[in-house]
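Here the complex is missing a single protein chain, while all its other protein chains stay put.
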Amino acid sequence: MGRISAAYNWFDERTAIRSLIRKGLYEAVPVRGAWFYTLGSATLVLILLQLITGIFLTLLYVPSVSEAWASLHYLAQHDAFGSIVRAIHLWSAYILLFVIGLHMVRTFFSGSYKRPRELNWVTGVGLFVLVLAMAITGAFLPWDQAAYWTAVVVTNIPVYTPFIGSFLRALWRGADTIGPTTLSRTFGIHVWLIPAILFPLIGAHLALLRKHGEFGSYVNYRGAYRSREGVDVPPAPKQRPIEPPYPAVPTDELWAAPLETEDFYPHQTFKDGVVSAGLVILVFILAVAIGAPLEAIADPSTTSYTPVPEWFFLPLDELLVLVPQQLIPLVLVLPTVGVLLLLALPFIDRDPERNPFERPAVMVPGAFAVLFVVLLTLLGSGRLFNL
Amino acid sequence: MSALIALIAPALHLLATELPSQAPQGNNRLAAQAVIGSLFSLHILIAGLVSGAGEIGPAIEFLGFVRQRRRYDRLAHGLGHFMTLYFSFSSAIAILLITVLLVGYWGHFWTTMVTIGWWPLFIEAWTFVLQVSLAYIWYYAWEPLRAFKGVHMAIGGLLAIASFLQVYMIDIIASYMLTPTNPQNPLRLALNPTSYPLTVHRTIGNLAYIGFAFGAFCAIRFLRARNPEDKAFYDWAGSFGLLWGVAMTLMQPIIGYSYAKEIQLHSYGSWYKMMFGTLSPVFLWQITLLGIMFITATLYFGRRLRTDGARGAGLLRLMSVGLVLTTLLAAMPYHLGFTYADVAAAGLNRPFWEGGLINPLGSMIPWKVLALMFYTLIAIAAVVWYLRGLPGVIWGSARRGEQRILMLMAVLTMLMIVTMGFIRENSRGPFLISGEMTIQGQQNTQNPQPTPAP
Partner (left out) sequence: MAHRDPRRLSRRQFALLGTQVAGAVVTVLLGIPIVGFLISPLFRQQQAVWREVGDIGAVPDRQPTKFDVSFPLGEWTSANVNLAVYVVKINADYRIFSNVCTHMECPVRWETSLGQFLCPCHGGLYDMTGNNVGGPPPKPLPQYVHRIEGTTLFIQNRFTESV
């Protein structure tokens, strides 16, 4: 034992790693509501899963219009393990989108975007948009029928922007029609450009989280928060003194520090681990049981194929079905306004109140926005089954 | 009750005789359609409430548990009581219809339908058993399980699921009649093009209906209550019901539009009849009625806040004005004749300022679509502003005017349901199963009407 601790000390003297580990592992996290907080780490784990499987997929995939499908077809026919890697990449993407949605709803619900955590939310919205962009650009790459028509429709949406519409479309496609440039550009965007922005942004998101601490949700205070009626709620205990290093900035006394905390390691890491491992197991089961489909090679001259959107694209696609011709720009306006509202949320809602039931002006429109997206997905889901 | 017996007595006669070899003809057919139509409407008017209560009751109980407020619990308890009282009546009508009247009058159609929809009806029957048992357990075990709220809420949750499944299963049958697909494949049967939109539409509709209904019930109780605790409770519950009803109803424009889109794609004849044909005046009435419902609800919101001097009353009045303007836009007819075909036949299908009978401002696209969007947006704003003003409201101090509005809302909702049912069932004419079986009971072997494939 002496030699190991001596080696550790040697290392620590040269890298200051001990204090880094201490800071990382022994952060104070609240006891109550901790299971909700596992959604964030689950998102991170799934993104890392995407990174790893994606890197290994580039060892075989060729981003060329004549070779892309052929390389993946070869993978499917001759490489069982490689097919599983590709299937994990697909199913992890689907589940990631679902979990990131849950994570957003949770942080919205608990008011975790309020002072001093506004930038946490803003970086989070940026991450959401980038992950969505990854999912959409990744869908183009196999260049089978499904990928090809997804590419055609998605790259065609910007054309309805007034004045610069066809320029935007040509910018992405590399010409007025889909061609080799589209695939090369999309591959570069998917593998390099977006990850180069995504991962530093994740770093910023985590750094901000650490700076302000993992509490501030009203769930941490159940029992202490006196409802307006004061019925059936025990009186609030004496508020505990606020300990350093939290809060990083002065904030409302009530939300500054929770009643009980414990160490991040091992308590929160256990919960994070259970949820993340569970999700990875689910991804693995889906990858092995269902796998990643590869349809016939892209054929623009088809008159029998019915393009079906990816499930996360369904709300927009259902809007495309429902919106009449004169109002098509609405299909562009609605998501743009949605993202802008999301970004502006911490600056619109500056009321320090955290209890979701006491702030209907934000909760109700938010709930309806989520409901409408779910509704549109449900209404369009019939086409997923090719009905 | 005796009226019901008078209605079914002639049908009971059928039990003693052989089943007729063909559907009713001529005047008998009209009489039979009227009987079945009225009974179905009555059934839906009550069953919609029962299903809605089964879904919303457990949700309210859960909400009360989270917010630690007794009045939610009392409201949920009341909804449970309602279910136990009225479940049997609406079910009796339904059973009467499917085992006696439909078999007696349209035996060929109904036996075909049961054969095709065997599994949905089988599951429906069992969820029916589940729903009724759970409803009674949920209500009568309330006090005994007060210390085990989690268990009680779990029972409520199962009740909600059973209620939903019941509606889903029967909607499979109903939607199949409008947009039939491959009957051999049970998955395609269950997922026929209009089953999803219809189920979502009806589930949200049931939830809205129960909200408006118990709002009106609580309005009546409020006017009769004597002690302040009861008055406070009924005042709050009436407001809650209306709030809930509006929140659900404001989602209906987009759901309904999507449902109509599916009908357009898969049963064009029915769609045409509703939009341009003989049912178009009724459909126009429906969109107007929707606007009237939203206006009435917003009037309640404004009045209730003004009664206690809470902030936001003025803005809500402005929203009512906005809704009135939107309703006027929505209510404008497109063809100023009974049907579009009439107008075209008279050679007058040009704008009215050119001497014709067409009103371009009444076209669905884009004017009525915009009106529907405005309904939704203004209603969301009204809900939000009312909730913001609620902290300034003292429960129990409502005036009679508000209670009258609540009662009016329930009447309007019932009118809406009956109108919808009428449109639905008649748009399919002359078919019972679109493109395959007519009301006369004839199997249609000709080519079905042109309907685009997905």
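Read from first to last, the chains carry the letters A and B; within each, the first residue is number 1.
FYI, contacts are C-beta pairs under 8 Å (C-beta built on N, C-alpha and C of every residue); 3 or more make two chains touch, one makes a residue touch a chain.
The model shown is predicted, which means the values in this text are computed figures rather than measured ones.
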item	value
Option from A:Ala80, A:Ala175 or A:Val337 whose C-beta touches the chain left out	A:Ala175
Which residue of A:Phe56, A:Tyr265, A:Tyr305 or A:Phe357 touches the chain not shown here	A:Tyr305
Residue touching the undisplayed chain, where the options are B:Leu63, B:Leu265 or B:Met373	B:Leu265
Options A:Val65, A:Ile202 or A:Leu379, residue touching the unrepresented chain	A:Val65
Residues belonging to chain A that touch the chain removed from view	64-66, 149, 152-153, 156-157, 166-167, 170-171, 173-177, 179-181, 299-307, 317, 320-321, 323-325, 328
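The definition used in the following text is that only the chains that are shown with their structure count from here on.
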item	value
Whole-Å gap between the CA centroids of chain A and chain B	37
Chain B-facing residues of chain A, complex	227-229, 231-233, 306, 318, 321-322, 324-327, 357, 360-361, 364-365, 368, 371-372, 375-376, 378-379, 381-383, 385-387
Footprint of chain A on chain B - complex, ascending	67-70, 181, 187-188, 191-193, 196-197, 200, 247, 250-251, 254-255, 257-258, 261-262, 364-366, 369-370, 380, 383-384, 387-388, 390-391, 454
